[in-house]
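A single protein chain has been removed from this complex, and every other one stays in its place.
Labels A, B and C are assigned to the chains in the order they are written; within every chain, residues are numbered from 1.
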Amino acid sequence: MSDNAASVHPKVWAAMQAADAPDAPYDGDALSQRLDAAFADLFGQPCAVLWVATGTAANCLALAALVPPHGGVICHREAHVETDECGAPAFYTHGAKLILADGEGAKLTPETLDAAIGQIRKDVHQVQPHAVTITQASEYGRCYRPAELAALIRRACDHGLARHMDGARFANAVAFLNCSPAEACGPVDALTFGCVKNGGMGAEALVLFDPALADLVRVRRKRAGHLQSKGRYLAAQILAMVDGGLWLDNARAANDAATEIGAAAADRLLHPVEANEVFARLSPAERAALRQQGFAFYDWGDDAARFVTAWNARADHVSALSRALVAL
Amino acid sequence: MSDNAASVHPKVWAAMQAADAPDAPYDGDALSQRLDAAFADLFGQPCAVLWVATGTAANCLALAALVPPHGGVICHREAHVETDECGAPAFYTHGAKLILADGEGAKLTPETLDAAIGQIRKDVHQVQPHAVTITQASEYGRCYRPAELAALIRRACDHGLARHMDGARFANAVAFLNCSPAEACGPVDALTFGCVKNGGMGAEALVLFDPALADLVRVRRKRAGHLQSKGRYLAAQILAMVDGGLWLDNARAANDAATEIGAAAADRLLHPVEANEVFARLSPAERAALRQQGFAFYDWGDDAARFVTAWNARADHVSALSRALVAL
Amino acid sequence: MSDNAASVHPKVWAAMQAADAPDAPYDGDALSQRLDAAFADLFGQPCAVLWVATGTAANCLALAALVPPHGGVICHREAHVETDECGAPAFYTHGAKLILADGEGAKLTPETLDAAIGQIRKDVHQVQPHAVTITQASEYGRCYRPAELAALIRRACDHGLARHMDGARFANAVAFLNCSPAEACGPVDALTFGCVKNGGMGAEALVLFDPALADLVRVRRKRAGHLQSKGRYLAAQILAMVDGGLWLDNARAANDAATEIGAAAADRLLHPVEANEVFARLSPAERAALRQQGFAFYDWGDDAARFVTAWNARADHVSALSRALVAL
Partner (left out) sequence: MSDNAASVHPKVWAAMQAADAPDAPYDGDALSQRLDAAFADLFGQPCAVLWVATGTAANCLALAALVPPHGGVICHREAHVETDECGAPAFYTHGAKLILADGEGAKLTPETLDAAIGQIRKDVHQVQPHAVTITQASEYGRCYRPAELAALIRRACDHGLARHMDGARFANAVAFLNCSPAEACGPVDALTFGCVKNGGMGAEALVLFDPALADLVRVRRKRAGHLQSKGRYLAAQILAMVDGGLWLDNARAANDAATEIGAAAADRLLHPVEANEVFARLSPAERAALRQQGFAFYDWGDDAARFVTAWNARADHVSALSRALVAL
């Protein structure tokens, strides 16, 4: 039960195979050239879209375009860029500092942003913040409501910060919030639009709302060895996702499964279930019991578990897990 | 007519689809775990094999493991790392210097290696060489014979250099040389074993003959955003290539096409045709005439063209081009 | 009242002027060549010593020699490398992560070291610690006793960590501890031996107890633009310090002044006074009153002040400040 190793959606497979005829290499092919328009449509504003293989690459290419090597990026102290990317942000930005901020549910607030900035002396001896990165949905599957997000971004702008959104599970957030993609994203400079956890194979879309950034990122993508010569297969995956709304269908399916599991574990929840993750208090014995019944999940510290549902969560499996949780 | 945007071979597609069932993420899946053994078999010695999406990433991860930031890498002045990777080696190695050496056909020799090293003062003011990177087949499709290669590598060892081989077209070299993979590679520390230009989609194998290097590269791969969560689809591509010898079959097909074209352009050749590339003197008018007949190729300076053949070169297309060349 | 902008000691001036006759450039001069032996004497073990202009450069050159770009360095969360070097460690190490640990008085303990390491998963997604840096005396002027230090370093070794000591105020620590330099330093790989705050002009000694490190640092020093061509003037400063024990005389003078001030502010102290710094609770009004009397110091948060004494603290000034503190 995980989303980042799940099978590839049949429509994605079909789109990839339809892309098999030779076309221009790199991103000169017809599919790669369609990405900008497809996302401009989705977000109701012009943008430039580049494919890359992983969310880490997308996040870090974005940050490297927004922050100089001597600058800082404010992120939540439990953000993926801080805890799970092996220092990739420092590699891509050439040593920019991640400045850690707090916030319930791994969500930043205007106040925690202020607090993180407030402790920095404005002199040459301390690293100054240049950007903020916001994760939607957060590492705990929590979603920023449009008004919350707008307030946070306004505060970031007041501080003169560039804005990046890590949307590895952006689809799950939009599905939960039931708002437009633009509302779920807010006015940021760059968005990592995740596909891999949502039925894709190996393609994420890096959406740049400032075209000047795109020129920079295109160079940096090549320099990072992320410019694949048969890029059309990546573009095909992304287009398969956004064409016809597959991205939201898949996200809804995963969210629904998490909601069902969350309901079964209602009195055990560490966090409200909003996207496709369930964090539930479970003793070692309880976890062992569940595993014996065939369920797979991550330990979360000593006394809890993390369940992640995917686009293809089977109803019978979800029900079985829910029953098992209730029965504990 | 190019190899780096060609279609994916049906056996590669089949292997990818066979990998669709969920498995452990990253490189914990059964296919990724099979890579070491598959290549140990191929090369007759233990090795560790990591997939990455591109040859640039493979080359640069290898070099970064072999050279410190303050060191230098000797390469031919027309090597891909110098001319076509947008400074990716400097990015990955944190600023190591490419030290340019000469050699006919974009091949290094013991003498040109000596010459490149000989001009460097052994003091703290000049960047000292730590490694050499050798391209097999070279940027002009030229292949190092086993004895040539052995002599070059011996000289590199005499100079205390680590050795990397860029084998974006290693299959074409082995097919031409008709020797064992080990003979075509020589005792190097790391080999970029290309698949993408040879019928793959987006997976190259980085072969590390020193297991300690592999631990280092595994970390650096993650840090560079190249650790894909559904890595089994990359492993599947590589295994499809080496299982049953598809890599050599494809390379032979491409080489044969190039040989036929080369024969038709025998009096125009800038380089002997050994792998799957043909460099032929062609005036602008001649190139225009060929293009009008529907043939695609690269300009090579003002008076020549570069033809690259792929695994799926169609016999009728190749014959047509050959006839057209003869008829010029 | 600060140590890092104080005048240069007359003996240091004299040594610099005695070095005015031309000698070999860089570190080929006779004085630079004497450094190794002078410090071997001081520490009772072989070492290699390189001059650099600043403590930040010394710290970061050391860390860059001990930690790969993808590694981490454990430091106290109030350590100078984290709070006052503008990200220089990330610049020099090419992005290694500072992993923050706790500890009273800005001193690490075996337990806080364990805690910092304990929260790191041993996988490729998280940055792994490779070294620890210990500040003697700490940012609060606190000194590690030899036994404390030995226990901390043993624990660091248990974790396989390389060890660096930031000794910007090492002299003050040794003067306080009244032990040998070797006992105050412990078995570390590299020590930043501060001179600038202790009567020097612009020279710190980077002491490397592993000669192999020295070769590496020599190259990195040049690469960082820190290899001065008239290095003999830096060597002269350092030798003036260690020859005849000037470093300890100066440190004792500074410590004594701090002790006297600390005694006068005994009921206001945030930290015991051990080296040449006094942290005292002082309201804004009290600080204003002191400043009106002509005393200079740093604000420390809203309700305290930081007094730093130098080698040339005048007895009458110190007494006047002490009386003023008592009179508040």
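Just a few scattered comments:
Simple rule for what comes next: a contact is a pair of C-beta atoms (placed from the backbone, for glycine too) under 8 Å apart; a residue touches a chain by one contact, two chains touch by 3 or more.
Just so it is clear, the structure is predicted and the values come from calculations on it, not from any experiment.
When the omitted chain is restored, the residue from C:67, C:196 or C:264 that touches it is C:196. Residue in contact with the omitted chain (choice from C:193, C:233 or C:297): C:233.
Here the missing chain is touched by one residue of C:91, C:176 or C:193, and it is C:91.
Those residues of chain B that touch the chain absent from the view are 69-70, 72, 83-87, 90-91, 94-97, 124-127. Seen across the whole complex, the unshown chain contacts chain A at 26, 68-70, 94, 124-125, 128, 216, 218-220, 222-223, 227. Residues 2, 4-8, 13, 17, 20-25, 29, 52-54, 56-61, 85-88, 91-92, 196-197, 201-202, 219, 222-230, 232-234 are the ones on chain C that touch the missing chain.
We adopt the following convention: only the chains that are shown with their structure count from here on.
The distance from the centre of chain A to the centre of chain C, with each centre set as the mean of the Cα atoms, comes to 42 Å. Averaged C-alpha coordinates put the centre of chain B at 50 Å from the centre of chain C. Shared interface positions of chain C, defined as residues touching 2 or more other chains, are 69-70, 94, 124-125.
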